[in-house]
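The chains shown are only part of the set, and none of them has been moved.
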């Protein structure tokens, strides 16, 4: 008989990935070098079609999985994580829907505090150039017609093209007629 | 036997109608000239008693139905539509609770984009004087003691009087004593 | 100036109408003879595609409005009413989304009790042949290939035909493959 | 046989109590002098771990009960009250989960208006020094390292110490690394 399966070197990273950019990719690659397995939680999964959260969880899943496969990476899971308006139960909620993990990587203050209070080992996500690579900046450039493609992996720009993502953002920014 | 009932010239228009004003009335009248049937969706139906959304869906239903009847109009339905925090499912939600329609009129960016992605024909709501007629302006005048009555149909000012609506808005704007 | 609008002879009737049958039509017609206005609440509005609740609120709206119009009736409103799992707040919920009413007609024990506790005048819905006309019986005949058309108004059987309703019910009754 | 139990001098007071401070304590003490019984509703009960709402309902329960017991007070109940995004049903919701009361004390505009529309007797909460004693001020001082302890009852500062509350607030204010 085989020994019990080990999950003692598995990481969880949660982000909104609106969209998944090169900074995110860099983080995932560094974590994968240190861990046997990475679960990527797509946060705020229920939201889409707003300027802050333009893409659905399914679209973000596609962006991430295609980007990682282009890098030849395989030891990852992607799980949509809906926001629940009850911070005290959020960690339990996450734990109940993802495979086992024993390290959490995050730079988000709330995420870090909640996992810490729940007794998890929380580590700062690896550093990257946060000025250049940020979801806010990517979305701003999409809106203003700037060069957003250079900030995201090739697979992400292809997915956004397939789903007509730039026009979606521009339409959403249109003047509201109540 | 009668031929199948036709719904191929039916319109849907969705708004918050906080409150229903003369600009709204003008839009509905123009659409009714072009369509056999109009369904008016009362958006954000679950909200009330805030400065942005002072009136309940039932109160807004009364404002609209009385205004349209005063105009002798009859080929309309009024349906409360609650917000759901999941944009991607909103169109399906609306479709499942209103009678059939094949044209959507809206000037709201999100509404237009969502129906467009779902394959519906979306048209800009007919133009009217949007500077003078706006819900925001009506509510502002209620609060400040200005002449809001001239911006709304007679029926609407009567309903607001019956429900003591101006005092509601002024009370809600009162200083919070938490 | 006109006198305040009166709503002191307006009725509310709530049912699931799965589907709207001749017994329901008879009830609505009798109430309309006694009242100036009738609001028909489509209960359990969020449910559809089950054997108990096969039709969406939108489909039920169409069944009812077409049936009443075939009878030349006009003084009615149709409002979808979602179940909320909090009985104590249900009456307040209903009141907040429908136009004013001062009489409630119902034969449902819970509906009657809740409106009674909230201080409303509740009357038994007018009698009709409940053995022959019942939603359960209509759905049973649809499933078994019996004559369900004779139990519903013509408009209802036409709507059900348009939406392929009988096949929906038969598909839903199909053997489950987990 | 005993006479029916009386609840005709019972008060309800609802607040967020983030955290419970000396101004709150003063209000409760004055109301208790006038009433036989006080129910303290902990509003926005489901929220915690944000800068506006750092403490859970359970932690706030402990702060309040320990503070009142330190004062030798006993005729009180503490009930968590979750926000529901449907103002029109909020009073009914509250009434269904707390013991009977016949007076409401509040300085909050929405709370006062909603209870007033529902027919309750609403009274302004007794005055206290609102400049010095406010939840906002207490949280600001926790964040900035100021003297927050002097603004809250001893029991509250002990509870906050036990749960490491000051570090929680400071962590939550940390720079977000999304």
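As written, the chains take the letters A, B, C and D, and residue 1 is the first residue of each chain.
One rule holds for everything that comes next: a residue touches a chain if its C-beta (ideal position, glycine included) is under 8 Å from a C-beta of that chain, and two chains touch if they have at least 3 such contacts.
The structure displayed is predicted, hence computed values, not measured ones.
Asks: In this structure file, how many copies does the full complex comprise, given 4 in place?
Replies: 6
The definition used in the following text is that only the chains that are shown with their structure count from here on.
Asks: So which of C-D, B-C or B-D is the twin of A-B, meaning more than half of its contact pairs are the same residue numbers?
Replies: Looking at which residue pairs coincide with A-B, the repeat is B-D.
Asks: Given that subunit B and subunit D are copies of one sequence and touch, is their interface built from the same residue numbers on both sides (over half shared) or different ones?
Replies: different
Asks: Suppose each chain is reduced to the average of its Cα coordinates; what separation in Å results between subunit A and subunit D?
Replies: Averaging C-alpha atoms per chain gives centres 37 Å apart.
Asks: Could you check subunit B for residues that touch two or more other chains and list them?
Replies: If we look for residues of subunit B contacting two or more partner chains, we find 48, 56.
Asks: Are the chains arranged, by touching, as a line, ring, star, complete graph, or other?
Replies: Drawn as a graph, the chains match no named shape, so other.
Asks: Which chains touch which?
Replies: Here the touching chain pairs work out to A-B, A-D, B-C, B-D, C-D.
Asks: Help me check something: in the complex, which residues belonging to subunit B touch subunit C?
Replies: 2, 4-5, 45, 48, 56-58, 61-62, 65-66, 74, 77-80, 82, 95-100, 154-155, 158-159, 161-162
Asks: Note which residues of subunit B are touching subunit A in the complex, please.
Replies: Listed in rising order, the residues are 15-16, 85-88, 106-110, 112-114, 116-117, 124-125, 130, 134-135.
Asks: Contact residues on subunit C for subunit D in the complex?
Replies: By the definition above, subunit C touches subunit D via 86, 88-89, 91-93, 95-96.
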